[in-house]
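Note that one protein chain is taken out, while the other chains of the complex remain in position.
A and B label the chains in the order they appear, each numbered from 1.
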Amino acid sequence: MMSEMIVDIRDLYVNFNIYEGVTRVLNGVNFRVAKGEKVGLIGEAGCGKTTTVKSIMKILQMPPAEVMGGEIYLEGLDVLKMSQRDLQMMRRKTVSMIFQDPTAALNPVFKVGDQIGDIIKYNQLALGNKISKEEIHEKTVQVLKEVQMPDPERLMNSYPIQLSGGMRQRISIAMALVSATNLLIADEPGTNLDVTIQDQVLRLLGDLVEDRGTSIILISHALGAVKGLVDRVYVMYAGSMVEAANTEDLFSDPLHPYTKALFKAVPKLTGGGIPMGIPGRIPNYLSPPTGCRFNPRCSHAKPECRENAPPFYQVGDGHEVACYLYGGQ
Amino acid sequence: MNIKKYVAYRLISSFFVLFGLSLLIFSLSRLVPGDPARLALGPMAPQWAVDKLRAQLHLDEPVYIQYIYWVTNVFRGDLGQSLVTRRGVFNDIFEFFPATFELVIFSVILSTSLAIILGVTSGKYANSLWDNIVRVTSYVGIAIPSFVWAIMSVFIFGYLLRWFPTLGRLSSGVVMPTKVTGLLLVDSLIAGRLGVFRDAFYHMILPGTSLVISRLAQEARITRASVVENLHKDYIMAARSFGIPERTITLKYLLKPSLIPTVAIMGMDIAGSMGGSFIVETIFNWPGLGRYGMSAMLSNDINAIVGVVMLIGVFFAFMNILVDLITAYLDPRIMMKLRGG
Partner (left out) sequence: MNTELMKERWRRNWYKFSRNPLSILGLAVVLAIILIAIFADFFAPYPEHAFVFVDFKNAKRPPCWQYLCGTDMAGRDILSRIFFGFRYSLVMAVSVLSVATPPGVLLGLVAGYMRDTWVDIAIMRVADVFLSVPSMVLALAVCSMLEPTLYNAMLAVTVMWWPWYTRLVYGAASSIKNEYFVQAAEVTGASTFHILFGEIFPNCLSTIFTKMTLDVGWVILIGSTLSFVGLGAQPPTPDLGTMVSDGSKYIPAQWWISLFPALFIVVIILGFNLLGDGVRDMLAGD
């Protein structure tokens, strides 16, 4: 079972030591991605999605972040125990990440070609090839073509500020593609773009991972996009996974009260009126509620919900939910 | 293409500003209480000689007529005659400028490079012991006026430790290299005289550091602040996530954006050093424009004062344009702005 998993996070706890005190952000995250699987990760802003995926690559800023417990297995190896050298190798050739805001993720004072070139150089080094300037150039052109950029030569000589938002997004995808042989993490790609371009970007991303057989973790607010792109979806709330299921199952039969509320909150073109929001707000991580962190906002909350966090219950084929409502089944 | 337009625009506006400066400094110089001609000739000179000099300098005419005379002469390359040296101010400036130029450029290069090294190392390892040492030292450094550092360094490094000479550009007995550029470091190399180069270099250390001590500390702080700010940018984390070595990240992806604020204030630094050179050159008996200007000011040599101030204005304007272009070259965001408007 484990050998098939490319990512296997077990009971991960991460705190942030900030000025006001200690925020307990990740609260026992369990998260698995199989080889070649396309996984979506959804949840409200600030629920710890980005923290979870950043910890896979061990690129959380530490301090202020601190791993309090748990294991992160990447292709069977514990990331938290990896040597610096192995980490570098892993980042250069196995996993890479598309950051939330492509404008911030591109260095403003270096040419696009230069930035992609460096990634190619170290990727090839990790694969054991010493590669010439001409080859780097060639490969840069190639990867830019892959993300459907017209006129790659001109583009390579541009600075990020000279490009449109959509182009910057494609460039950051191109950068990630270079070193993402086995796993690509996409943190809300295209969120800052307008809807049509966002759609194009997501389609492109879907096609690229399909062709290469790469696993992908797609974080998104756009539930519709997630629906069309991924095989399996994890729903996250306030630092832990509350539900995981195959995409169709989840959308047709959401079980966790939070998931249900989340789906209800999405405005529908066909529906009438303004959708219901979820009453209350994400808890303060400085003093989160005990037990299930959703209990203050949950209409089904029982005393046991306030005492202990519910474990994952298996309900049906690969459908897991962390809620006592399903404990009896 | 538009860069040329930008430079042209800057040159033209500098020209108008310098014109304004000449009006300001010229009229101030003619408001001096006392008679410059009498001051120049001394109290013993006969009245007719003083009158003759007054007429010769057009001092007996209204200020605006004097200004017209002055401007017409400026366009002929004539800044008038120094009342003290009795030579053309232009010739004097031409003679004294290289020494100051050499000192200022030396000290600005010294301070900028030191500041970058200090700022980057302390910013990269923020809150380490080294960082705290640099921070406290730079706080103190900012508060040291040039003349204070000059006096202290002469005492400590000149007299107590005897590391560096404290007067002039060369030790007595050392023959000046053949004048090519007027910059001793350059001329001595051209002449192939390394001993002279070394001597000239040693002579520059104390006045050079005095000129920039406070700005060096200021720049180190600015560099540190921008390193700390950029260290947490997404693009640094992204570079790390692609497995780019930490060395390359620091020396390439972190260094360049962090340098921009430091480079951008280099124009101000050069200006500040020019201002400081008046005092520092006087203390170290450095035969440059600053000492010349200072003695002109102390002896009410109005033509020389106006000439020196104008020259510094011109130099300052050019340096600012140059530094802005360098900054734009380093930072494509600024370049885009220039191209846009």
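Note that a contact is a pair of C-beta atoms (placed from the backbone, for glycine too) under 8 Å apart; a residue touches a chain by one contact, two chains touch by 3 or more.
None of these values were measured; they are calculated from a predicted model.
Undergrad: Based on the whole assembly, the unshown chain contacts which displayed chains?
TA: Visible chains that the missing one touches: B.
Undergrad: Among B:134, B:154 or B:227, choose the residue that contacts the chain missing from this document, as touch is defined above.
TA: Candidates B:134, B:154 or B:227; residue touching the omitted chain: B:154.
Undergrad: Given that one chain is not shown, which residue among B:29, B:66, B:81 or B:107 touches it?
TA: Candidates B:29, B:66, B:81 or B:107; residue touching the omitted chain: B:29.
Undergrad: Quick one: which of B:50, B:294 or B:328 touches the chain that's been left out?
TA: Once the missing chain is taken into account, the touching residue is B:294.
Undergrad: Write the list of chain B residues that the hidden chain touches.
TA: Against the missing chain, chain B presents residues 14, 16-18, 20-21, 24-25, 28-29, 31-33, 139-140, 142-148, 151-152, 154-155, 159-160, 214, 271-272, 274-276, 278-279, 282-283, 293-294, 296-298, 300, 302, 305, 309, 312-313, 316-317.
Here, only the chains that are shown with their structure count from here on.
Undergrad: Quick check: how many Å separate the C-alpha centres of chain A and chain B?
TA: Here the centre of chain B sits 53 Å away from the centre of chain A.
Undergrad: Which part of chain B faces chain A closely enough to touch in the complex?
TA: Checking each residue of chain B against chain A gives 232-235, 237-245, 248, 252-253, 256-257, 260, 330-333, 336.
Undergrad: Tell me, which parts of chain A touch chain B in their complex?
TA: For chain A paired with chain B, touching residues are 57, 59, 61, 88-93, 96-97, 99-101, 104-110, 118-119, 122-123, 126, 159, 161-162, 172, 175, 178-179.
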